[in-house]
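A single protein chain has been omitted from the complex, and every remaining protein chain is retained in its original position.
Here is chain A:
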Amino acid sequence: MAVAQENVAPEGRASSPFWTVARRDSLAGFLFIAPQLIGIIVFVLIPLGLVFWYSLHEWNVLANTFTYTGAQNYRMLIEDTNLLEVLGATAIFSAGLVVFNLSLALLLAVLLNQKLAGITIFRTLFFSPVVVSLVAWTIVWGFLLQKNGGINGMLQVFGIEGPNWLREETTAMISVIVVQVFKNVGLNMILFLAALQGVPNELYEAARIDGAPRFKQFRRITLPLISPTILLTSIITIVGSLQVFAQIAVLTQGGPGLSTTVLVYYLYQQAFQFHFFGYGSTLSILLFVIVAVLTFAQWQMRKRIVFYES
């Protein structure tokens, strides 16, 4: 404030200097956010606008034609007989991933939230898949999940004949969900761990004095106090689940049938394999709307499920 007062134009001068402290501060602020802002404009907003523009066209890459077709691609979307199955596979994948990921992450976080010697080794162990290359991770799992692969080999030791994991509809979906969960569960686990360590110990002490059992303590103290983290991780996981691509491309290529063809993989097929870039863009718009609606709905629900919002 003292500096600001020094810069105030003395009485009687014709005009105040242009670079006031307030202006300098806002310029500095803009410069700080500029890299991020430019990044968002160039890599998010402009492509988003272009995708919408492309969705109104039929773009034949090989023939080099780009014809305005209005809402034709959107009509195609409604008439697409595969789309319902694809959306079903996407919903099953996302729901399975979110439930399995969050429950496992929370369970691991609770188990690892102990003051034991060497506990950091376990924390590192469970977090390490997060930093492994996604494609390398998936390829290795692809080998393990073959009919004559490592997992069935292990099951055979116990006299169990394992299924053909990636070639049967149910097990293929379970496989891609599990591979994805094991890859990323460490990230949510760390977030939950941080949240658990933020819960004041006095509350547990008070509950213990009142005779509350461990499960009740967890339900009545832990869960409400880490609910903001649960909201955050569920939003991140749902949005991430709708963008999964490499695992499907490497493990199942969308099969058997269309059972693991999630929306992102389907739009990749339409645009890049079948060369229907216009229709692929239309599917991207659909994906964008789904992500936006789900995120908005979760945000609206925060008052009911998040402790600090009520």
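Here are a few things to note about the model shown:
By definition in this document, a residue touches a chain if its C-beta (ideal position, glycine included) is under 8 Å from a C-beta of that chain, and two chains touch if they have at least 3 such contacts; residues count from 1.
The rule we apply is simple: contacts and distances are computed from a predicted model.
Its record in UniProt calls the unshown chain "Multiple sugar transport system substrate-binding protein", which is the match among "ATP synthase subunit b", "Nitrogen regulatory protein P-II", "Iron-regulated ABC transporter membrane component SufB" or "Multiple sugar transport system substrate-binding protein".
Across A:Leu31, A:Ala63, A:Ile78 or A:Val157, the residue that sits in touch with the chain not pictured is A:Ala63. In the complete assembly, the contact with the undisplayed chain comes from A:Phe272, out of A:Phe30, A:Tyr68, A:Phe272 or A:Phe307. The chain omitted from view is touched by exactly one of A:Phe126, A:Trp141 or A:Trp165, namely A:Trp165. Of the listed positions A:Gln114, A:Ser133, A:Asn148 or A:Asn201, the one in contact with the omitted chain in the full complex is A:Asn148.
If you put the missing chain back, the residues of chain A touching it would be 59-64, 146-149, 164-167, 253-258, 261, 269, 272-275, 277.
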